[in-house]
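Yeah, one chain of the complex is gone here, protein chain that is, but the others are all in their spots.
Take a look at chain A:
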Amino acid sequence: MINRRSLLRNSLASGAGLSLLAGMNASTANAADAEPIPIGAALPMSGTAAADGIEFKNGLDLAIEEINAVGGILGRPLELHIEDTAEMGADVVSQAMQRLIDRYGTPVIVNGYNYGTNMVEMDVAADSDVIFIHYNTLISHNNKFKEDPDRYYGSFQGDPPEYYYGPGLLSYLNGLIDSGQWEPANRKIALVASSVEYSIVIANAVREFADQYGWEISLYETVQFPTNQWGPTLAKIRQDEPAVIAVTHFLPQDLAAFMTQFIPQPTNSLVYMQYGPSLPAFKEIGGESVKGVVYSTVVGCLPDDFSEGFRTAYREKFGPTAAYLTGSQTYDGLWKWALSAAIAGGAGEPYDGDQARAVSASMNRLIYRGVNGICRFDPEGQSAYTFPAQTPDASLGMPHQFLQHQDLTQDPVLVAPPAYAKGSFILPPWMS
């Protein structure tokens, strides 16, 4: 059982948030006696994305436990309600969110990601005057927000859009060359995307900026989602060896299969992958063949002292193999909302537009240092700023982290950006 004293002592990660919230709660009634605030989450708890859905719920559970331990929000404890979005899609996700609002009266819905929604969630939130926080990591959120900022005032993307992976990767590659850490055989990139919006937007962004950064796209291959037989794709890559193979597909088991099929006949290419290598399953399935793989994420728990308390608490509560990198997203999202709601004078309720706008304004003002780094919303698109592609100031943007699997007995090494790096890039074994 968690209590206020042990929480404040152990959780370095949310220490500032805990103290702030505890201070604001000091003059209010005991949380246990007050009416709970319903918190909604429409998550893929079954189906292909269930692994991530479970971690998103874990992140919310942990945040709620911590927030309630310091008195909830102005004396009201939080209570989580989940709706399963299974295979996702616009119809399923919008109905799940509407059920949360109608059944439980949730003033906020904190989702992880749901794909195939065309950002219809923003309409549900707008029509019901609730705050909606998500980690779909899509530029389409920004585009939709720009269409009508007054209508979509309550929708926030807690991380930067996927679009910034493109310039971020190219900038990182050039940094490796400029610093003498890597000497590529040519300036060709083979792009391998899968047929989902997230993957394609990233691949397109790399292609869009390649020329500007001095690179040439020698292959652009789109594979089915999911996919595990990489033979024909690898045969194409081997026909014209690129300096970089960038796989923007993101399922860890498929990416591990790519590496196990690549390693018996490797090319002299740096292998960059998307998101999947951050999950324990990638290393577990791929074994030695994943050693040397570089990947990046625009959102993920930083391997620093600040987030140590969170990582420890997460693994203690959910087991040693739990993926805190995923759970950290909803954890930070709920914490930022809780602080903003407390500052705004309360969480409000659905269809209370005035209070929802007050909370929204508070979220926009609050620069929150969470376990994923800084969350500060870009007023143009209401997504988190990314550092360094959008802002050169590390204290004003969420770091675009580049990591490499170096020692399989340890966690991957954060190799960029330099402000957060814990080690240096090493040449993968198949290239050295």
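What we mean here is this: a contact is a pair of C-beta atoms (placed from the backbone, for glycine too) under 8 Å apart; a residue touches a chain by one contact, two chains touch by 3 or more; residues count from 1.
Rule of thumb we're sticking to: contacts and distances are computed from a predicted model.
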Record-based protein name (UniProt) of the chain missing from this complex, from "Carboxyltransferase domain-containing protein", "Branched-chain amino acid ABC transporter permease", "Succinate dehydrogenase hydrophobic membrane anchor subunit" or "Sarcosine oxidase subunit delta": "Branched-chain amino acid ABC transporter permease"
Given A:A281, A:I343 or A:A361, the one touching the chain that is not displayed: A:A281
Chain not shown: contacting residue from A:G180, A:P264, A:P320 or A:P379: A:P264
Candidate in contact with the missing chain, chosen from A:Q157, A:T233, A:S269 or A:S307: A:T233
Contact residue for the chain not shown (choose from A:A323, A:A342, A:M398 or A:V415): A:A323
Chain A residues that touch the omitted chain in the full complex: 46-54, 195, 221-224, 226-229, 231-236, 238-239, 251-254, 256-257, 261, 264-265, 279-281, 284-285, 321, 323
